[in-house]
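Before we start, here is the structure in question, set down as structure tokens.
The complex appears here without one of its protein chains, the remainder shown in place.
Chain nomenclature is as follows: A, B, C, D and E, assigned in order of appearance, with residue numbering initiated at 1 for each chain independently.
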Amino acid sequence: MPIIDVTLLPGYPPEVERRLASRLAIAARSVIAASAAGTTVVVNHASTYQREGRFLEAGAAHRPVAGELALGFLGAMERRDLDAARQYLAADFVMCFPGAPDMRRLEDLVERSRGRYRSVAKDFDRIDESWTETGAVVYCSGRLRGVWNDGSSFSGIRFIDRFEIADGLIRRQDVWNDIAVQQPEGRVNG
Amino acid sequence: MPIIDVTLLPGYPPEVERRLASRLAIAARSVIAASAAGTTVVVNHASTYQREGRFLEAGAAHRPVAGELALGFLGAMERRDLDAARQYLAADFVMCFPGAPDMRRLEDLVERSRGRYRSVAKDFDRIDESWTETGAVVYCSGRLRGVWNDGSSFSGIRFIDRFEIADGLIRRQDVWNDIAVQQPEGRVNG
Amino acid sequence: MPIIDVTLLPGYPPEVERRLASRLAIAARSVIAASAAGTTVVVNHASTYQREGRFLEAGAAHRPVAGELALGFLGAMERRDLDAARQYLAADFVMCFPGAPDMRRLEDLVERSRGRYRSVAKDFDRIDESWTETGAVVYCSGRLRGVWNDGSSFSGIRFIDRFEIADGLIRRQDVWNDIAVQQPEGRVNG
Amino acid sequence: MPIIDVTLLPGYPPEVERRLASRLAIAARSVIAASAAGTTVVVNHASTYQREGRFLEAGAAHRPVAGELALGFLGAMERRDLDAARQYLAADFVMCFPGAPDMRRLEDLVERSRGRYRSVAKDFDRIDESWTETGAVVYCSGRLRGVWNDGSSFSGIRFIDRFEIADGLIRRQDVWNDIAVQQPEGRVNG
Amino acid sequence: MPIIDVTLLPGYPPEVERRLASRLAIAARSVIAASAAGTTVVVNHASTYQREGRFLEAGAAHRPVAGELALGFLGAMERRDLDAARQYLAADFVMCFPGAPDMRRLEDLVERSRGRYRSVAKDFDRIDESWTETGAVVYCSGRLRGVWNDGSSFSGIRFIDRFEIADGLIRRQDVWNDIAVQQPEGRVNG
Partner (left out) sequence: MPIIDVTLLPGYPPEVERRLASRLAIAARSVIAASAAGTTVVVNHASTYQREGRFLEAGAAHRPVAGELALGFLGAMERRDLDAARQYLAADFVMCFPGAPDMRRLEDLVERSRGRYRSVAKDFDRIDESWTETGAVVYCSGRLRGVWNDGSSFSGIRFIDRFEIADGLIRRQDVWNDIAVQQPEGRVNG
């Protein structure tokens, strides 16, 4: 218990049906303290489907996995492939970093980081998705490592990124981290 | 489309069935780009339920709303009601704050903050739940306001808290904020 | 075959659920040449029902049986109880009789018939309902009998009435009959 | 609400499944005052179907659209293609026209109309189907236009035809009209 | 897998619904090599049920557990309570014992056994039910023990009884045993 029976039109890739089933099981178990063994999800295919007096010919489109979008964007930024990174962004994309004004252009972020470190990379501890009606909010947290501008290296600096994703595009990135706490010299925004 | 049909044993409060239905709809729509109008969830009651050769007498227990637990804990901490706050915590609760070692006792956190500010309050912008098989991860983000130890006030300092909640108890709190970036004098951990 | 499974919220009178089941069976059998024995209809009650992000507290209202409305109106007219008859009529009710202009007031009809016969009654052979999205069209056909103004009686005159019914009120009545064909003296509109 | 779930064996043409779904939705909404948006019909295919201890290999045959049969017959009659018209008729077909004895042969109808008009055509205002367990009753109403035997033309004469259709064949036609009311000279049966 | 969903009218005792669910699970697992954990049975209650154009007011009667009937009869016979034993028997009951003509009266059986042993009792090893469309066949097998007419005791003699049960009454009992094989003196029918 519970049994969750989903009726879809045929045409979704098997991977999408499985993602759907997995998320429904998790959603159900977030409310009901049922065991995994006691949670069954079945996806069935309708032959004909009428609602609002109209017949649906095929299922609605499916959404990409939001966590994969966030990681794809972060990977492109880490290797400074701004063209690739921009593919992930909505037209009204905005970034909010510690101690910085809101930024809309990736170039501004790159410029700003130049004053801080030669390179930085993210080791992810946790990636969580919070699902919404239009997609997801993705949270990535872990530790930063890299090289300061003075050539010294750093690691283990806590960070968390929050991404708002809608219709397969990143609309907002909020970043928090402990760079200001950890950085050797003076106060610098993260 | 889709139609999600859930079979439960009777006995859950209506509020729980509604929460279940809402989350299933959101989970489905995080995968399939269906409209709200096209997403139907029905909860049905089984009369008799057998699995694994055993009959279930009643549905499994339901879980509290994780976001409410997180806010309840934060509210108790804000008014320094440690006894109330402790009711929300699992035995192995651990806190991780910027620039601080992991803490397990609320008293340690209170002691630590004494060196920083006289009072602090949180204004929440966003509360997101990421559901898991055993409960949820809750993210609360927004702005801090309060009074520094020198009597000056502050506000608008960005923060984010991450809570791991299992079986109705908070097991872990991770905090990031911009206190070190914003604080007027010297570098102080947030 | 087929099996028709209907999910409703509880609260409908048993008579309404049975009417629903009967009509679904007839609708199915008007398309598929299934036997009555092979046509099963089951009405199930949902415990919780969400669509378009909203929870329905109760089922939608049910409609009256259109055929009964038509007969009720005709009965009131036959006994010249215009007040009772008016209860059946929508504000924009219109009547169309043979050889007459469209009428909107029952008094006009009564007046007009005075020139034709002292009394008239309808013996119904067939009452058919054609269901629509807002109610039904009702057809009543049979034979008229009564007394002409000259005191002679008549019977067996074919008639048919068509009623458009929406939201439980009659919006239009169209009448055809053979009075002009059958009437002894001269041509008179029916 | 409601959700109507129909289980069929596979093999019906998509058009038939859609007709079935549409009629079920209309039948449901003739009883329950549900909106079109709130009325969902799903047709599912069974893999194996047993009833009365026997397995059904395929679904039952489907029925033609009764309204199309009626119009096909009327069209053939209008162009005086009696051979085509006869294809629509059951062996025990009978016609009932104003002021005429019951007729069983199309030739008798043609002969009778020769005494009335040179040509006649029907403009349809409304076609309604009333479904029954064995098929449908079809009502067609509208206006007649044509040319009298004296060469004068007529139009706008109200008519209604009622067809009883079973097993894809017309078993009975009843006709009412205002010809006797409208015809210029003397009393003539319609 | 599989999920077995049963729709019943309400009114059956919980014990009957559970028996039904258990037997359906066993029947399914006799065909499909599914685990008990993977076999789910759900009994749902219909609110309204129409088949063959008629509405069922309540579920059909339920049948007694055939194995309990067989054991009840054998217990009554063992304590020679013929009146109680007769309550279990259909009007056309017949018994078939080794080396004996078919018997219809319990008295005949008692008389016959008098020539063999002073007392006999059955220890059951296995009781199996084979379900049929009208009830069940029950097989009871195990060992006989008792006292011969010469006062010597016996035990461990294999037996098997077969009962045909329909409509809650035993219609036929067939008995096989090893008495003839085991009995000390001469050949005696069992």
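FYI, a contact is a pair of C-beta atoms (placed from the backbone, for glycine too) under 8 Å apart; a residue touches a chain by one contact, two chains touch by 3 or more.
Quick caveat: nothing in here was measured; it's all calculated off a predicted structure.
In the full assembly, the chain not pictured is in contact with A, C, D, E, by the touch criterion defined above. Counting over the whole complex, subunit D has residues 7, 44-53, 55 touching the chain that is not drawn. By the touch criterion stated above, the residues of subunit A touching the omitted chain are 5, 8, 10, 14, 17-18, 20-22, 25, 36-37, 39-45.
What subunit E contributes to its contact with the hidden chain is residues 1-9, 12, 16, 19-20, 23-24, 26-38, 46, 49, 51-52, 56, 59-63, 66, 96, 98-99, 126, 128-137, 139, 141, 158-160, 162, 167, 174, 176-178, 180-182, 186-187, 189-190.
Criterion: only the chains that are shown with their structure count from here on.
Under the contact definition stated at the top, the chains bordering both subunit C and subunit D are B.
Across the two candidate interfaces, A-E and A-B, the one carrying more C-beta contacts is A-B. Annotation: the B-E interface is duplicated by C-E among the options C-D, A-E or C-E, judged by over half of the residue-numbered contact pairs being identical.
When chain centres are defined as mean Cα coordinates, E lies farthest from subunit A.
Between the CA-based centres of subunit D and subunit E the separation comes to 59 Å, rounded to the whole angstrom. We define each chain's centre as the mean of its Cα atoms; on that basis subunit B and subunit D are separated by 64 Å. In subunit C, the residues that reach two or more other chains under the touch definition are 5, 7-8, 20, 36-37, 44-46, 49, 51-53, 133.
Chain contact topology: the protein chains form a pattern that is neither a line, a ring, a star nor a complete graph.
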